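Every protein chain but one is kept in place in this view of the complex.
Take a look at chain A:
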Amino acid sequence: MSAHDHDHPHDHDHSELSEIELRVRALETLLTEKGYIDPPALDELIETYETKIGPRNGALVVAKAWTDPDYRERLMKDATAAIAELGFTGRQGEHMVAVENTDDIHNMVVCTLCSCYPWTVLGLPPVWYKSAPYRSRAVRDPRGVLAEFKVELPDDTEIRVWDSTAEIRYLVIPKRPAGTDGWSEERLADLVTRNSMIGTGLALDPSSLEDAA
């Protein structure tokens, strides 16, 4: 996975601003004048989630769990503490639980009521995760949802759907792909996609890295 191509300007250059653009601009100006917010803090918040907190964090947790049985055990027992060992703590990751895929079990995470998501390990949720189509169907027809993500599982695989209704945040530990014996954690982490940690994808096949190179 490459970093987001984010050099292109997102500013809409045209002079007519949409209603929501005006609304947000008015809000920021007003709250700044009132002294409730400090614009440099806003820049810092954006910068943090653009560059420091994202799915690479979770991928490192997964890769470590794949290679280090003691770490895996700690992670399954107390995910918040085990994830904190790697330095990932805080907002929207205060109470973490790791759930592991096996040959018989596939886990998938949703928040039907809003957009709860483990920010500390995955960053900010993608639009589809917050959207009505995913939130409505993930709990009732997960196989149909998975098919749209091009994931097909055997009929006898149990699908466990986790609806994040409280402040517990779930991280899916995907199955380690075959053909990765002896790989370093860094290299394994390249196989761990964001979607595989939500449960709407699987870890990449090792051959896909060669293709991308």
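Note that a contact is a pair of C-beta atoms (placed from the backbone, for glycine too) under 8 Å apart; a residue touches a chain by one contact, two chains touch by 3 or more; residues count from 1.
The rule is short, and it goes like this: contacts and distances are computed from a predicted model.
A.B. asks: I notice the complex is incomplete. Of the names "Electron transfer flavoprotein subunit alpha/FixB family protein", "Fe-S cluster assembly ATPase SufC", "Nitrile hydratase subunit beta" or "3-oxoacyl-[acyl-carrier-protein] synthase-3", which is the UniProt protein name for the chain that's not shown?
C.D. replies: UniProt lists the chain left out of the view as "Nitrile hydratase subunit beta".
A.B. asks: In terms of residues, what is the contact footprint of the unshown chain on chain A?
C.D. replies: 1-2, 4-6, 10-12, 18, 20-31, 33-38, 40-46, 48-50, 53, 89-95, 97, 110, 112-115, 120, 123-124, 126-128, 130-137, 139-143, 145, 148-149, 155-168
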